[in-house]
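A single protein chain has been removed from this complex, and every other one stays in its place.
Order of writing sets the labels: A, B and C. Residues in every chain begin at 1.
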Amino acid sequence: MNTFLLLIFPLAGFLIAALFSAFSKKGLVVGKTFAFLGFSAIVLVAIMAKSEIGSIIYGPMMFGWQLQFGLTAISWYFALMISGISWLTVVFSLGALREGGTYPMYYAWLFAKNLGMLGVILSQDILAFFIMWEFMSWTTYFLLQQGTKKARSTAMGYLIYAIIASMILFAGIIFLHQASGSFGFSEIASTVAGFDMRTLILAAVLLLAPMLIESAAYPLHRWMAPAYSSAETGITAFLSAISTRIGLYGVAIFLFTVLGFTAMKKLSAGHYFNLQVVIMTIGAFTMVVPTFTALFQHDAKKLMAWHSVGQGGYMLVGLATATSLGVAGGLFHIFTYLTYVTLILFCIAAVEYRTGTTNLNSLGGLIKKQPIAYVGLLFGIIGLAGIPPMNGFVSKWLIYRSLILGGHPFLALAAFIGTLGTILSVYKLIHNIFLGQLPERYNDVKEVGFFMQLPIWILMLVVLGTGVFPGLILGWVAKIQVSLGVEPLAVTLSGVQASAGQLNMNVVSSVFGATMLVAFIIFLIGGRRRIVGQYNNYAAGHFLDKTVKYNFNYNFYSAYEHIFGKRFLNPPVKRGEEGLVALVERASDFARRIYTGGLNTYLAYSLGAVILMVVILKGAI
Amino acid sequence: MTVPQILYVSAFLLILIGLYSLLTQRNMIRMIIGLNIADLGVNLFLVTIGFVDNGSAPIFRAQAAAGPMVDPVPQALVLTSIVIGFGVTALALTLVMRLFVTHGSIDTARIRGLKW
Amino acid sequence: MNSVIGLVVWIVFYPLIAFTVGVFLGGYGRKFTARVQRRVGPSWIQPFFDVIKLMRKRTNISHGYMHDISLMMLVSGTMLSLYFIPVPGFHYFSQFGDFVVIIYLLLIPSLGMALGVGETANPNGSIGISRALQMLFGYEVPFVLTFIGMAMLNGTTSMYELVQIQQSGGIATWGIVTHPLLGIAALFALQGMMNEKPFEVIIAPHEIATGPMTEMGGKYMGMMFIQHLINLFVELTIYANLFLGGAKNWFELLFKLFVLFTLILSVNSVFGRFRTDDAMRFMWKIPLPLAAIGVVGIMLGIG
Partner (left out) sequence: MVSPILFIVVPLAAAFLTVLVNRNAGARILALLTGFALSALAWFWFRADLSTPVSVVIAGIAPPMGIQLSMDRLSAALALLISVSGFLVILYSQSYLKSEEAQSKHYAVLLLLMAASFGILLTRDLFNLFVFYEILCISSYILVASEETKASFEASLKYLLLGSVGSLFMLVAIGLAYRVSGSLAMSDIAQALGEADLSYVMLTAALFVLGMGIEAAIFPVNTWLPDAHSTAPSSISAVLSGFVIELALIVLLRISMTVFSSVNLMLPLRYMALAGILIGELAAFGQTELKRTLAYSSMGQVGLMLFALTLGTEAGRQAGMAHLVMHTGAKSILFLIAGYFIVRTGKRDIKSYSGLGRRMPLTGVFFVIGALSLVGVPPLFGFFTKFKILSAAAVSGATGAWLGIAVILLGTVLEASYLFRVVRTLYSDPETGNTRAVKGRMEMDVPALIAVFGFTLLVIFGSFLLPLIPSGLAL
């Protein structure tokens, strides 16, 4: 029953909110309370749906096939994350959303997006998967294009990529249906063993390519950063947290349940070149390149958007290792990433709400004015960088061990370069916004209201909590591994009991606490301290007066400018993309010019067509 | 070369002349004339299909006619085809007239506002 | 029973032991560079006196809570990584976290210092921190690659097991002996890790008024000294464990540490200072390829 409600509530929410916003532009409070109640209901239903894992409910009959929806371990995991994050986004929007602007259809599209995503993770056959997938990508387009004029053009970029992905998936579904005779996941999985090499490769490419496009894997990632960073900040948090990870759900489902292990092993030519290595190399590039691009960004949201692309690489590599450590790392990383990226983006939204800008070059010293946002961002970046005691560290630790022990040294190195790049860019983020000297114009900035702070507090608790006790989530991840057919991970409440070395986060955190205590005692031994303002600095003899502000924000990592120069601002993939668009434009210009407008040429076409037809018919007999 | 073959060849030639003028002429009125020539050719072709060697006109009279009758059906077709040809040519000429008023010329090379 | 008491004693005194070894190392370092520059140099335990002097200062300028907390983070981060490094007689904690954990724990002090210096809102400090982080990126990459190579070869990421393997095999199985390439690459990286010249651009006194330490005075400077000294011990022991086969008893360990430190000091006292991007280019042009060749050798089984 709950699975059915899980689809009906968002649908009802979408219709009511759409109608409501169509007729009354005002009614902000009513719209907000409705949205809050709606999303709370969805969260409750998602939690209660746990009891129905494994049951199948039947949707409408289409093309002679009854659509099947049902919960599995992994879909319940995703359902929780989707509903949780959308609830937090709505709570955040209660404070952040102002009259007019994107308000009218904001909640309607949020409900519709939920429906699309929940539909995708609940569908148990590729037809339902495709229908809900198409619905999801269209609602993402409408959600994205709400904000500023720039948002509309970047949303268009997303739409093109999404349409290409849907069309490839469409071809994949048609091909699979013809090759295996039915739409259901299990039926296809049983027939996959019988596929010959050519069909297997085609099926794998047609199914996995759209998933890689949606989860912004390396060569196909150009759409994500501009689209997400120019959307309204609450939506950016929601999308970069969960929307692209549905692509990874697709990768997991198609790799493990539909294609299965045997097919993956068969898909290999020689030891080094097989499906896993291909996906992992894509993942490796996804980890390294976006993180370097993030270093050069001057806008906080764009920097975080590039990190969403980068972190996607970790999940992809984790899933592709197909070892118990790697898959557990990949799945857990989806959860951990979701928590701290939303935390970071909510804090950036809090700053943007008060200062009106997210340009890293013009902010600074806000720690005095928005301490809670600062602490939230601090927890977030420690998580994103993957430093203990936050939860980001555990998922990265799992991925590293699986790569090192799995015999992929250079992949592990790529992962590590990604982490270091993340540390550098997140420090630039927190330094340029909160540290340094406060410009005058932000003197009257105050902390954000309760509704915007609540999600920040909750997420801080979750990031630290699941960091110190990773077992809470890893326990369910192990169940997912069983359902996916991967050997589950030995998990305790405090960490991992893996054979080749153990990780106990309780011990690490408690020792960290102890050493902090010792450091505090050492600190107290010293004399009393005198607190001075931000402008009371030692400048080695140079005279500093109050009017001049010294913030070292612009071009923070100048060394990279010398080493990499412009290579990351106009990368090969961007040139390739522009080349493709130019090709389509030339082709369309050629097609246009066939219709020259001259009457005689048109008549010549008709006569030529008749002669051509006769020749073809003569040739064809 | 029997009579029907001569007629077929001449019909085919007429059609070719008509199409040739349609393809090459730039003056629209000449193209319409070409179209009529082609129509003429087709009508001739249709009539010759019904040709019966020394057949008489297919009119039922009280006493039965002496020899075989010519096939009346193609002639019916030619009648309607001529009527249609007339209607189309009339419409075409009015359009050419209005084109001259608006475009100031009836040369197909210059009337190319709508292209690509 | 006595093992628990022994454990508690070790837990309490281990940082002190590390601090004292650090003091001797620091003092020895000063003495050595002085001798190279043909001067007498301060006493053997000069760092100890510096710490005492700094901690007793009455005026301690602070720039807000974050400044204080980040200093604590700095010191506790290094002490934390200390516990996870196996030394003769004490390796209880290394069963809970392997070398990947240690690499990440080493990042905590850098992040702590960065946040603290950022809070002091001094442009020189920010420039110093940006250089420090870029340098971190420079030397950490080859160092991790060497570790990945060692871990892949021995099939374990736990440092204690690596030490056991090298201990049981004697000199023949030392990291530096079996994989000279990895060992040398790690040596270059170690030079960068310890911020010794030629990789000392972070605290370049003349350009940016000792960079991160500009605003640190009194007990803040004292805590940074404490961290620096413990850090000397930590980084040298890591290298010793990985490539010099750890140690059965403390004398062997101290001997290895001092030999290693002398090697680094000798390089430090004769070289000038790289610019940040030159330092990074050096790190990615010399040690990284060396380590890569070593790892490829391991992958192909040449070992």
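Here is the rule we use: a residue touches a chain if its C-beta (ideal position, glycine included) is under 8 Å from a C-beta of that chain, and two chains touch if they have at least 3 such contacts.
Please read these numbers as outputs of a predicted model, since none were measured by experiment.
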| item | value |
| --- | --- |
| Shown chains touched by the chain that is not drawn here | A, B |
| Contacting the left-out chain in the complete assembly, out of A:Ala17, A:Leu97, A:Leu159 or A:Leu200 | A:Leu159 |
| In chain B, positions touching the absent partner | 15, 19, 22, 28, 31-32, 35, 38-39, 42, 45-46, 49, 73-74, 77, 80-81, 84, 87-88, 91-92, 95-96, 98-99, 102-103, 111, 113-114, 116 |
| Residues belonging to chain A that touch the chain removed from view | 22, 62-63, 130-131, 134-135, 138, 141, 145, 149, 152-153, 155-156, 159-160, 163-164, 167-168, 170-171, 174-175, 177-178, 584-585, 587-592, 594-595, 597, 599, 601-603, 605-610, 612-614, 616-618, 620-621 |
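Here is the rule we use: only the chains that are shown with their structure count from here on.
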| item | value |
| --- | --- |
| Chain separated most widely from chain A, comparing mean CA positions | B |
| Chain centre separation in whole Å, for chain C relative to chain A (CA means) | 36 |
| Whole-Å separation of chain centres (CA-atom averages), chain B against chain C | 100 |
| Chain A: positions in contact with at least two other chains | none |
| Two or more partner chains touched - positions in chain B | none |
| Residues on chain B engaged by chain A in the complex (per definition of touch) | 19, 22-26, 28, 31, 108-109, 111-116 |
| Chain C contact footprint on chain A (complex, rising order) | 365, 367-368, 374, 378, 382, 385-388, 393, 397, 400-401, 404-405, 407, 409-410, 412-413, 416-417, 420-421, 423-424, 427, 430-431, 434-437, 495, 500-504, 507-508, 511-512, 515-516, 518-520, 522-523, 525-532, 534-540, 550-552, 556-560, 562-563 |
| Contacting residues of chain C [partner chain A, same complex] | 15, 55-64, 66, 68, 71-77, 79-80, 83, 93, 95-98, 100-101, 104-105, 107-108, 111, 114-115, 118-124, 126-127, 129-131, 133-134, 136-137, 140-141, 144-145, 148-149, 151-152, 155-158, 161, 209, 214-215, 218-219, 222-223, 226, 276-277, 280-281, 292, 295, 298-299 |
